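The structure under discussion appears below in the form of structure tokens.
For this view, one protein chain was removed and the others were kept in their places.
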Amino acid sequence: MKSKTAWYLLLVVLLFTASFASANHRESFYTEKCKDRCLDLPHSEERTRQRCEERCEKEEGNKQKKNPLVFGLESFLDRVRSEHGRVSSLKNFYKLSPLLLGIANYHLAILEVHPLTFVMPTHLDADSVFYVVDGVGAISILHEGGRESHTLRQGDILRVWAGSIIYLINKSKNQKLVIANLLRPVGNPSNVQVFHSAGRDAAESYYRSFSIEIMEAALNTPRYRLLPFLEKHKREVIVKAPEEKIKAMARHSSKSESGTWPFTRTKKPFNLLDKKPTHQNNRGQLFEADGNDYEQLKDVNARISFANITSGSMEAPFFNTRATEISIVVKGSGYVEIICPHVSQKDPGEKGEGYGQEDDEEEMQQKPKYRRVSSVLSVGTVFVSPPGHPTAIVASPEQSVHVLCFEVGAENNEKIFVAGKNNILNEMEEEAKEIAFDVPSRVADEILGAQAAEVFVAGPKKEQEARESEVAATAGRTFDSFLHFAAAF
Amino acid sequence: MKSKTAWYLLLVVLLFTASFASANHRESFYTEKCKDRCLDLPHSEERTRQRCEERCEKEEGNKQKKNPLVFGLESFLDRVRSEHGRVSSLKNFYKLSPLLLGIANYHLAILEVHPLTFVMPTHLDADSVFYVVDGVGAISILHEGGRESHTLRQGDILRVWAGSIIYLINKSKNQKLVIANLLRPVGNPSNVQVFHSAGRDAAESYYRSFSIEIMEAALNTPRYRLLPFLEKHKREVIVKAPEEKIKAMARHSSKSESGTWPFTRTKKPFNLLDKKPTHQNNRGQLFEADGNDYEQLKDVNARISFANITSGSMEAPFFNTRATEISIVVKGSGYVEIICPHVSQKDPGEKGEGYGQEDDEEEMQQKPKYRRVSSVLSVGTVFVSPPGHPTAIVASPEQSVHVLCFEVGAENNEKIFVAGKNNILNEMEEEAKEIAFDVPSRVADEILGAQAAEVFVAGPKKEQEARESEVAATAGRTFDSFLHFAAAF
Partner (left out) sequence: MKSKTAWYLLLVVLLFTASFASANHRESFYTEKCKDRCLDLPHSEERTRQRCEERCEKEEGNKQKKNPLVFGLESFLDRVRSEHGRVSSLKNFYKLSPLLLGIANYHLAILEVHPLTFVMPTHLDADSVFYVVDGVGAISILHEGGRESHTLRQGDILRVWAGSIIYLINKSKNQKLVIANLLRPVGNPSNVQVFHSAGRDAAESYYRSFSIEIMEAALNTPRYRLLPFLEKHKREVIVKAPEEKIKAMARHSSKSESGTWPFTRTKKPFNLLDKKPTHQNNRGQLFEADGNDYEQLKDVNARISFANITSGSMEAPFFNTRATEISIVVKGSGYVEIICPHVSQKDPGEKGEGYGQEDDEEEMQQKPKYRRVSSVLSVGTVFVSPPGHPTAIVASPEQSVHVLCFEVGAENNEKIFVAGKNNILNEMEEEAKEIAFDVPSRVADEILGAQAAEVFVAGPKKEQEARESEVAATAGRTFDSFLHFAAAF
């Protein structure tokens, strides 16, 4: 595969950072692997090996700086963490990149709950959309005068309103429950606030935060009774629970789904993976849900899609007309390329190579340049395609990649493909093609029409074949092997 | 009128404040009272008394700095001030606290018009919602081809559209007309601009601001006639008017209300206090109006409520699911507690006590801590409850407190009580209660169910009684005693 070389390089580069400074395990792992590979070089080439290692370190450094649209695990912060699970949230989009100002009031979080575990009653000052990535659980939502409970399983989408008090259980004895959340605050757009009804210390509950006088009066209970009650609150937000209690709660959730709670019908989760795929061929599957499938998505102006790209395949280059697509890799590995006309000046490391110097903003406006943002994907990588930005997603040659996408600003959005059988450029008339591409329209038609598949197409050729069709391997080759390691990780 | 006294008080305090450049009278008053109380301590305990006084000063200092959600009179600016009345507006919310970024495009102003006084024709670049706090007046709104006039009385809500030219009269011979305004600019969100059609100097009119050539041509009047006319404009925006003219204008307003103007029916004010209270018991009354009561509130996405909390009572801890509640005390005194998970790092004085150190933002995100914002309320105090933030409002033991609330972002908002008979936590199932509170569900039910009242409940016990029911006073008690003094103020 030609791009494999390129991949190696990228890969190699990734590996270092963790062992230094604040230490992120995955990065040190990568860098280490990268350096291991340098050891394979003939001993005689000591100087080359040294350079190879330097490159590993340097690439690693670049990785952290250079992608204004791709974010690894180091861009997540733990909001809650205990031995029984955790909540991590991606840093504010607008702080990650000025290109993402348009989604500054959206936030992304991942909730991970260990088997037979309970998440304390909590409310947020944000609307949220849950997507169950993996596992089996149940959620309860409190209402004045009632409670609704729903079973949660892989592929479920559930919208939870701001201010709703919820609690969750992982019903499984051995499998984690993993939920991805898209959040939109209803108050201060730059932060999601979390309020726990119970629990203390690492996460104080508001019951314990009011003055004792207020709580005495509010609960009409003298402090000698109240204080022990408040002290008893669990120390953590995510706690292990006895199996029989989990079972009892799971029963409630399946009961209420069968109809005991009047709101259940309209508010219960929608399963994305039960829906017929929008596109499907031997190269991949695309599942999409919008406000027509699950009405509650309308209100948050979001759409959810899930792409399963088969190993060795890719999603053909496309762009969204209006939506910003926030993608998170939930399984497998691969890489992504996003074409980006404007790169923030704040981070000089973000400059493309080979496109010449980018000067000050005004200069840039006069001479727009594109830059290819290109990054390895592995589980947990987040990448963002702003509206209009052409994007291609490639699965690794060895394993398929599963990508969950939250499309923000979904109203009237269209997904436009600029390659494949449905390539929109095919719609140009003959004369326009000739002027635009400066070739006879026959040639343009041949090239724009050569791809018979649509949406999911064969990926860049595998290394073996690639070698046959080209003479020299480029520096980029290193990257692919890296993926193999990453996949095993 | 009872609230008149309160407004005199407000005035007195304001004037006092004005006479001390950097000092704030109200706070020094409190400190003084607090110290007086220290004198009650036995003379033998000199060291204790000293500490008591230090605490008073420290409380005072904290008071000034520590409340990112409570704003006293010092946070208001006079926009117009004459001997006949004034307009004060609260500083921009987002400048007052980063927590209030979500309501950065709303503004709050108070208009105060003396008896038999006229407010010059004016338009704003903001939509506004008027609430008549006190007094009797009339407002005229100009339209192309007509004019609508409405009588204004206590409890009236009126929406005035951006760009509408209005003028007002206070019809009373001896009572002030006091109006609270919620403003939302239609242009630049960070400022409300005021345009006077007449008046000069302190408030130039735009007629006088165009070049004389333009005005000559526009009004088709030579400058020798025009200049004296423009010079004649009153010097002030709020002017005394002859009683017979006020009376004539008042007659027009009541006439037009009886049907002469076609728009009157839909646009006339809605009286909040004429409506049946949403909640009412011997502890208090809650009046609420939303877009269903007065359609014009829909468009500004606001709701208005008015709480009358009886002396010695409180509004049980609650939060709004979506709305930010901007409250202003219009009568009486008391105190408020708001639980706030995130406190701006910019003001180190805002740190809670006893919750340990708050580090940088990322650290905070990892270990969310709650902080109790707690503040004395007196006439003119503004406090803001962002969505999700649990809040309790307590009337002083000696007098009831009247609180006017503008609820911004009212669409789909619900007010959730976390104590009282309608405590939402009662809806948790047995098993969840046991896990969350770590007590047998019977105990949790007893405590969560002990309060038989809802919405308005008995306030914290008076000091005397409190002493009987407990052995040792905690450090927190000091604050309580302090409140009793404040209440007497």
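In order of appearance the chains are A and B, and numbering begins at 1 in each one.
FYI, a contact is a pair of C-beta atoms (placed from the backbone, for glycine too) under 8 Å apart; a residue touches a chain by one contact, two chains touch by 3 or more.
The structure presented is a predicted model; accordingly, all values stated were derived computationally and were not measured.
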Of A:Lys91, A:Arg225 or A:Arg322, the residue in touch with the unshown chain: A:Arg322
For chain A, the residues touching the chain missing from this view: 1-3, 6, 98-103, 314, 316-317, 319-322, 324, 337, 339, 341-342, 355, 362, 365-372, 374, 386-390, 392, 394, 409, 412, 414, 416-420, 422, 424-425, 427-432, 434-439, 443-444, 447-448, 450-453, 457-461, 469-470
Missing-partner contacts on chain B, residue numbers: 77-81, 89, 118, 120-121, 123-125, 140, 142-147, 161-165, 167, 185-191, 193-195, 197-199, 202-226, 229, 232-234, 239, 241, 245, 248-249, 252
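Rule of thumb we're sticking to: only the chains that are shown with their structure count from here on.
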Distance between the centres, which are taken as Cα means, of chain B and chain A, whole angstrom: 43
